[in-house]
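The complex appears here minus one protein chain, its other protein chains still in place.
In order of appearance the chains are A, B and C, and numbering begins at 1 in each one.
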C-alpha cells in the first residue's frame, strides 16, 4: 500500500465532549485513510462515533466538543492546524458534506436558488448570473425536473428525496475532491435510497471525487463501498476491503453484526444470531476491549488491556487480542496501524 | 397568501363579536344605570319606569344587546354618564397621545431587544449574556409605577432636567422638542418593560435556531460565521418574534394606564382611570372595547406580517 | 414451523379486512371545506389466519401504519369492514370495544415514545390488568413478574423508569405490555425499525419465540424486507393505499409478480458485495 497519494488520512483522532457529568471521550484512537476517487464506508451503530468523526474532519463539531489528539491530513495539509479562513476555503470547496436529515438540512426561509448559488459564488468566484446557470446545471444533473423553476422553490415544497438531491447538487457544485455523506439515505424509503445512492456514486465517479460514506446499514455498505471501517463504542475495530470484510470478518463484533442482519437472500429456515446485550453506557472508562461484555471469545486480558488496531492480513486491520493471537507470526505491539 | 389573510379575518370576526358580548355583560353587571344618573332620588317611581321604557331598559337582554350593537356599528358608543359627552369623541381625542407613547416605546424596546438578544445568544454564558439576561429580568420585575416614581424623583425633582407631567408645558406651544422632553420618562418606563420581555425571547429563539441542521449545512459550504448568522440564522429567529410583537399591544395598553396616571399623560389610560374613579361605566366599556379591537387588529396585522416573512405559510392551507 | 394453511382444513381467518378504506379530508380554502381526500387506505382486502405471521411491507405513506391503527381501533374506517373472528369490529362503540381490547394489541415502532416516562415499568404492566379487573389484586404482582420473565427482563426492572432502559429493553417492555391482556392478534408496527442493527435480531427472535409459545397471530409491518422475510409466513405488499400483491414468502421473493414488488426487491440492498453486479436498481446504467 502506498501512503504517498492518499487524499485524507485521519490519524489517532480523539474527540472529547463536555457534558453535565463532566468530560467524556466520544471518539478515541480513530485512524483511517481515503484514497482519491474511492468510496470508504464507516459503519457503526448509533453512538459509535462515526458521525463525530465525520464532523471533526469538517471541523464542524458543536461548541461542547473538541478534538483532543490526532491529525487529519487532507491533500498534504493538517486540517486541524489550519486557521479559520483556510478551513473555510476547504469546506464546501474541496470537501463537502451531506447530512442525514434532508428535511432540516436546508434553510426553510431561503429559496433553493439562493442556497445553491451561495457556495458557487463563494468558491468558484462566479457572478450571480453565472452561479445561477451553474446551479441550474447541477440541479439538472441530479435529475430534478424543471430546474429553473426549482430555483425559486422553498425547501418545504420538496419531498425528502428531492431535498437530498438538492443537497447533492449543492455539495458537488464546487467540484470537491471528497464528499462526506453522513447517513444520506437513512431518512428515505428504500427505492429512493437506491436512486440517491446510485446518483451519488455516478456523479462522484464522473467528477473523480472520493466518498466517505457514514452508515449503519451493512446492505448499503456492500452495495457502495470499496473499503470499510467498522466502528464500535468510539473506536475503529476493523478495517478491510469490502469483499474481504464480508467474506472474512475478523473482529467478533463484525462477525456478530453480519450474522444478525436478516437478509432477503437468506435461506428460509435460517436462524438469526444476535449479539447479546448492548453497548456499555460509559465505555470510555473501560480499561480493556470495549466489546468484552458482549464477546463470546473474551478472555481476562480483553477486560484488562485495550487491544490496538493492528494488521491482521493484507490491508486488513483488526482491534482484537484473540485475532492477533490466532494470526501467528505477528510481531508484538509495535505493528499498530499508524 | 390572500386566502390565508381572509381566513385570519374570518377567525377574527367571532372573536370580535365575543368581545362585544363580554363587554356588554360586564356593563350590565356594573352597578347603577343611566336612569339613576339622569334622575334625582325624588323622581316618582312611575316616571322612572317610563324613562326606563323609553331608554329600552325593560327589554330582554338580547334586545338591549342588539340595540347597543347596532349603535356600535354606526360608531356610536353612547354617552358618558358623567360628562354627557359622546364616548367615541372623548376616546378619539385621547387616542393620539397614547398611540404616540405606545408606539415609541414599542419601537425603541424592540430595537434594543433584537440586537441584544441575538448577541446574547451568540455569546451564551459570556459576561454580556449574563448582563443582558439579568437586565431583562430587571425590566420585567420592576413595577412600572415604581420606576416611574424613581425617574421623577431623580430627573424632575432632584436634577430638574425633565418635566414630570403632561404632554407639553402649560402655556407652551406644544412644539416637537417640548413633547419629546415630556415623552422621555414615560417611554423609558415602558421601554424597560418591552425590552425586558423581548431580550430573553429573542435570545431563546436564537438559541434554538443556532442548533438547527441548516446552519451546519451553511457552515459546511464554507460560509463565514457572520454570514451564517446574519443570512441563515437571524431571519429564522425573527419569525416567531413577529407574533410576540402582537402580544405586546395589550400589555402596553395595561402599562399605559399606570404610566399615564403617574405622568399625567393625557391619553386613554388616564381617561380609563378617571372614568373608573367616577364610575363612568359607559366610557369605561367604550375604552375597553376599543382597546380590544385594536388588539385584534394588531394580531391580524402580525398574522399577515408572519405570512410575509415565512414562506412556509403560503403553502400550508 | 406451524403451518396454518394446510389445504385440507379450510381455516376461518382470525382477521379479515374487507374493502377497507380510510380517507383523510384535505381541507382548503377560506371556509376550510373539504376539497379532496388523501386515500391512505383505499380498498384493502386482507386475511390473517390463526397462528400465522402476515408481513405487510410498503414505503412510508403507503398506508400500512393506517391499517395498523384501523385494526386496533385508533382510527375509524371510512368504508369497509374489519372482521375479527367473524365479527365486524370496525364501528363498535368504545364500550362494545372493551371486551375486544384484550384480543387485539399493538407493539409500536418507537420504544422511546411508547412508554410513559413518568411510570415505573411495574406499573406500566400492572395497569391494564387492574383496569380490566382480569385478576384479583393480589395476583397482579406475580403476573407482572411472569410478563417480565416472558420477554427476558429481570424482576428488578419493575421499579425502574423507562429512561433507565436501552431501546431494545424498552421494546421488550412494550411487548410485555401488549401481551398483558393475553391477546390473540398482535399488530407489530415496525417494531425493530428504531433499534440498532445488533439489537434488531434480539427482538425478532423474541417475537418468534413468543409466537411459538403462546400461539400468537402477528400482523408484522415493516419497510425493511429482510426483517419481514425473517418472521413472516405470508407477505402483502402495499403501494399508495392498495395491496398490490400477496403471497407466501418464498413466492414473493422468488418471483415477484407486481412491478412495484420487483422495484422494491431490486432497491433493497443486500449485505453481500459479490451480488452487486447482478442487480439492477443500485447500479443501473
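Note that in this section contacts are C-beta pairs under 8 Å (C-beta built on N, C-alpha and C of every residue); 3 or more make two chains touch, one makes a residue touch a chain.
Definition applied: contacts and distances are computed from a predicted model.
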Q. According to its UniProt entry, is the unseen chain "Phosphoribosylformylglycinamidine synthase subunit PurQ", "Peptide ABC transporter permease", "Dihydroorotate dehydrogenase electron transfer subunit" or "NADH-quinone oxidoreductase subunit N"?
A. "Peptide ABC transporter permease"
Q. Which residue from C:47, C:90, C:157 or C:246 sits in contact with the chain not drawn here?
A. C:157
(Q) Of the residues C:66, C:90, C:114 or C:268, I need the one that contacts the missing chain. (A) C:114
Q: Quick one: say which of C:168, C:224 or C:247 touches the chain that got left out.
A: C:168
Q) Among the options B:236, B:272 or B:302, which residue touches the chain absent from this view? A) B:272
Q. Where does chain C touch the missing chain, residue by residue?
A. 69, 72-74, 97-98, 101-102, 104-106, 108-110, 113-119, 127-128, 131-132, 151-154, 156-157, 161, 163-164, 166, 168-169, 172, 174, 177, 180-181, 201-202, 205-209
Q) Mind pulling the chain B residues that touch the left-out chain? A) 11, 14-15, 18-19, 22, 26, 29-31, 134, 137-138, 140-146, 149-150, 152-153, 157, 250-251, 253-255, 257-258, 261-262, 272-273, 276-277, 279, 284-285, 287-288, 291-292, 295-296, 299
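We adopt the following convention: only the chains that are shown with their structure count from here on.
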Q.
Farthest chain from chain C, going by mean C-alpha coordinates, please.
A. B
Q. Which whole number of Å gives the spacing of the CA centres of chain A and chain C?
A. 33
Q) So what's the Cα centroid distance for chain B and chain C, whole Å? A) 54
Q) Any idea which chain A residues touch chain C in the complex? A) 45-46, 189-191, 193-195, 197-198, 202, 216-225, 242-243, 246, 256-258, 260-266, 268-269, 271-276, 278-279
(Q) So in the complex, the part of chain A that touches chain B is made up of which residues? (A) 58, 60, 84, 88-93, 96-97, 99, 101, 104-110, 118-119, 122-123, 154, 156-157, 167, 170
Q. Across the complex, what residues on chain C touch chain A?
A. 1, 59-60, 166, 168-169, 196-202, 204-205, 223-227, 229-230, 249-250, 253, 263-276, 281-285
